[in-house]
Each structure stands twice: as C-alpha cells, then as structure tokens.
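This structure is in structure tokens; I'll ask about it shortly.
As you look at this complex, bear in mind that one protein chain is not there, while each of the others sits in place.
Right after this comes subunit A.
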C-alpha cells in the first residue's frame, strides 16, 4: 500500500520530488567526494613517502663539506638510523633544453643527481627506484604535467645530448611549491657534467624516533656542522605535497556543507507545504483513529525513498567524478594505499547524509502533534498567523509601484515562509563569493606579502660561494646606475646562533636590511624598526616559543645581544624558518645577498630581467610574478576550478530553488491571485509582484551572503590557506565579484520567477473564487 501511495504522490509532485532528490544526491556526492579525495590524498602522500623513503631531516649546503666529520656525527648520534650526502648539481635553466622547450624562463633550481644509495629514492611511475642507463635522462613529473617534456624527446644539457627516458617522482621536491627539482642521470654522465654547474649537497638523515626531531636539530646545530642552506624536515615535505589538492578539497567541503543546508531547506519547505495541503486528510486520519506513528510512516516512507535514491545516486556520481580529480594526485604521488578505505568512508559519509535527512524529517513531522482532528476537518487548513499590527500602509505609499509594494509587503508579513528562500539565497551567494575571493586573493600580486615576500618586481640574488664582496659592489654599481629602477633595497641573509632558554644554541638565518621598503603582512605585530628589534617567521616563533614583545638572545659580532620580537609573519620557503632585522653585522657568514627591486614601469619586467641577467651573469634574477605563477600556478588553478564549479552550482541552485519556490507559492496563493485578477490586475502585474518578491529576497540574501562571505568566509578561507603558514587572511576582492555574482543571480532569479509564475496566468478566476 505504501508503494502505491508513494508512487502516486511522486507522480503528482514530480518537480519537487526530483529537485529534493537531486539536492540530496548533490550533497551526498560532495560529502563522499571529500572523503574519497582526502583519504586518497593522504594515502598517496604516505605511499610516496614510504616508497621514496624521504629523509626526516635535510640540510642543504653549498660550499666546502667535511664528510668524515658528518659521518662520525651520524655514528655517534643515537637517534640516527641512516645517513647520506647526495650531490645536487645546479645547472642554470638556460643550459637545459627538453625537446623543443628551453627552461630559460623556469624559476626552479634545476639540479642533476644520480640515484641515491640508501634512501630518498627517485621513483618511476610504478613507485620503483629508477636505474638510469648512460644517455638516459629522467625528468621531474611536473614537466610532464605542464607538457614541457615527453618521453623520447631529445634533451640537451650544457651541450650534452640525452634522451628523455621517463619521468620521476621525488618525495621531497615533487610539488611545484618546492623550489628545486631533481633530474636523474647515470653516474658516468654525471661525472662528465659535473664541471658545468654549481654543486650543492643534500645532507640527509633518517631518524629512529621522529618525535625527537627537535633534539636532533639542536644536536646538529651544536655540532657546528655544515649549514649553509635551508633546513627541511619530513613534516614540511608532507604539507607541501598535499597543499594544492588540499585547498581544492577544502573548497569542495565548503560547497558540500552548503548544499546539505540547502537540501534541508528544500525538504523543510516542500514537507511543510505538503503538510499544509494534507491538513484535512491528516485530521481525518487522526479522527478515524490512525495513530500518529502510522501517519508519520507514510511521510517517512516517501522521503526515505527519495533520500535513499538520492544518496545512492550521489554515491555513484562521486565514484565517477573522483576519477578525474584523483588523476592529478595519482600522477604526482602514485596509488593510494587506502583506496578501499576511501570507498568505505565514502559509503559511510553517504549513510551519514541519509540518516541526517531522515532525522530532520522526523523533527519536522513533530508538528503533526499540533494538528487537532476537529479543527483540521472543519477549517481545512491551518490558520496562518494573522497579522495584528501594521506599520506600512499602501494608502500612504507613493514611493513604490503598487505591484512592488504588494510584493515587498507580502515578504515582510510572511517572513517564516520566505525564510527558506532567503537562507538558500544567502548560502548560494556565499558559495559563489568565497571561492572567487579566495582565488582572487591568492592570485593577486599582494598575496606574496603573506608569504614573507614584499610586493617587488624583481629580485637579484647572489650566493656566498661567489666571492660576495667583489660581486656585491658590481651589483650595487649596476643597480644604482640603472634608470628604469624606481627603488631597490639590499637584504643580506646571514646565519646566526640563538641562545635557547635551556642554554643550547640553534642556527637562525636573519635577513638584514630595511624591511619597510617592501612591506609584508604580519600575522601579529609589525616590521622591525629599531636596531634591537627582530621579526620571526611563524615556524621560528613556535620553535623558539616566542610571541610579539618577548625577547630573544642572539650571538652577534658584539657578543650576546637581546632582541625584542616585533612581529611574526608567515613564510613557507627556505624551510619556513627565517627572521628579519635591521642591525649591522660584519662578521657572521653571509649566506646570500638579495636586492629587492621595484621598476618604474612594471610592464618591462621581462625585458629588465633579461638585461640584468646579461649584465650580471653570476647573479640569479627572479621575476617575482613569474616566480609566484610557477610556484603557485597549480594551486591557483585548482582554486579556480573549484570557484567555477561553485559558481555554476550556486547559479543552478538559485534558479532551481526560485523556480520551485515560485511555483509552490503560486499554488498556495491561488485564491488571492484569482481575486486580484478579478479586481483588475493583469498577468503582467502578477508577474511583477512575484518578481519583486524574488528580487527583494535576493537583495537581502545577497547582502547577507556578502557580509557572511567577508567575515565567516574570510576566516574559512584563511583556515584553508593556513596550511601555507598564513594565519590571518584579508580578502583582496574585486568589485566584479561583489557586483557580478549578484547580477548573475538576479538574472537567474528573474528568469526562474518568470517561468515559475507562468502558472499564475493560467489560474482561472471563476474556479478559484467559488471555493
């Protein structure tokens, strides 16, 4: 019997039933997609880490190296499981040609290595360590993704010919966010190439107990071992590997949560409308002695079926759509070891959505208790709450047209009814704006300010190994004579020791110079202004347990000095451990020297980059924008995809819900519409009245959505981006986002209202007046 009732009911309310089902399907699909992606992402990262046997501690080093001393340190330290020193032969991009493409514009530090002896393997796409034959070149996977290279291409490195034999995954440098890339070649080839580049060392350790990382780092620093370069740990490798896809997952989760809310609103609205329609029947059923539970069962059965079909559909959709999204993860990191778990979790997620829906319906059906059999049979419909007070009078209105007045007045006096639509509008505009703002913020030039870089056009750096004093003068001379430069500032990165509270000493790289010329964003506090002030990167701040206002002791040429922490900023580069100050020091070893440059005409960046590179061939010239594009390109692209999807979904929801809502409203208002027509309002008047309702709600909804987006949305996006180490994010928006999104929604709403109220024109006056 249930089945027949459900079928009849479904056929009678096709549009509503299908819409509800679609929303449940979409909600389930997104929730289960998030489960699948998250589990697979972390699974793939784990697999990659395991197969590649990534080092727990990595010290990059340029310059002289004492391998014997390092070896004895490794043997003596109890926590060391394995130790090795790898060569990383840095070759300028201009000397690397892959097929038709030169890496001249590439900002990565491209280096050549041979396969590691003990751990930190470079893997093929099946996860096996590669053994390169002579003449073979294995290229980082990123260059396959951006189609720089193809298997079989002829590669020319510093005049030597290679054949691109395959692509490799690299546990630590895979991500575009990592600033170096390793190419793999045969030992023999490596020897021949050695003279063509500058050598760096990767000093790598695997630890027995990773939780004692801090102790190990201190021990390493205390031993005063090689340290001319960034220090990295396995935690950072994990974060960098997961970041791009992680942000996409976070945005899908956001959309998913909103769709769940919207699905609930839809159910609420349709169920309450249905209950109102069935008021008399419910009363009759009560009167003839059916128990409340029996009546509820009929409704639960119907919505249960819709929810079940919706959930299954959603699950199916998520399995289909997860494939292309997983492709990127698989390409970079390989198969996940938890893929069966991800399916289980996806199913679990769908069940959660299903149970939530049923629970919510139960909650709504509690209203049945309030229906009295007698009044239901007698009056036929629940009394709408009558309006007792009135503040806005038609007879005092000359501002709005009568049609607009009636629309607005109706929304104001039936707030509860329109609340559903309002919430959906708020959710939709929120869903549209937040991803676009995130995209715009991350892609705006000023975003680097959050990452520890000022808003510069170019950066010219030289490394310590290149006799700095002489070259330094050369650079300074050149820059001071260059007319196209608006301003520049010299920043010297020097290595110091910090005296920790327990008496031990630890290395700290401090960028010395004027930090006010190219200001960055501080999570808290400000840039160092006085000579005794210092700003710490967030990783350093947490390592030394310092907050703004605390003091920190640093050993400088004039002995131990106390510095006041003036600010804390985010920075994931150079291992994320940096500091900024502006005192003068002549003795500490300089690690590298950078000039931050702002051009008079920013359009000439490319031109200037080339000119400076030619004039100062020993220096590394970085085009800041290009740098950012290459580092964050993938991340920004995935955010953009998420933003586009969110936009389309939000518009679709806005349209569908407006259409549905208007149709239900017209059906509900039948007799009023008939009366209005009888007293001389034509179809166009009615259309306008309903359009006013839609627009009025849209305006409030979009306003609410905008406010929410720039408050809650900002914090949410900040949360997603906090994995970059950015703790406090302010949206950089574009007027187009705040104007364009509402405009699109307006168009869709108007169209939907037009379609939805077509029915109003067909309402026959006579039938609906007679009752």
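Here, a residue touches a chain if its C-beta (ideal position, glycine included) is under 8 Å from a C-beta of that chain, and two chains touch if they have at least 3 such contacts; residues count from 1.
To be clear about the criterion, contacts and distances are computed from a predicted model.
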Which listed name, "TldD protein", "ABC transporter ATP-binding protein", "Cysteine desulfurase" or "Aspartate carbamoyltransferase", is the one UniProt assigns to the chain that has been left out? "ABC transporter ATP-binding protein"
Out of A:369, A:396 or A:481, which residue would touch the omitted chain in the full complex? A:396
Hidden partner chain, touching residue among A:61, A:95 or A:409: A:409
Specify the residue from the set A:684, A:711 or A:730 that touches the hidden chain. A:684
So that we can see where the missing chain sits, which residues of subunit A does it touch? 384, 386-388, 390, 393-398, 401-403, 405-406, 409-410, 412-414, 671-672, 674-675, 677-685, 761, 764-766, 769-771
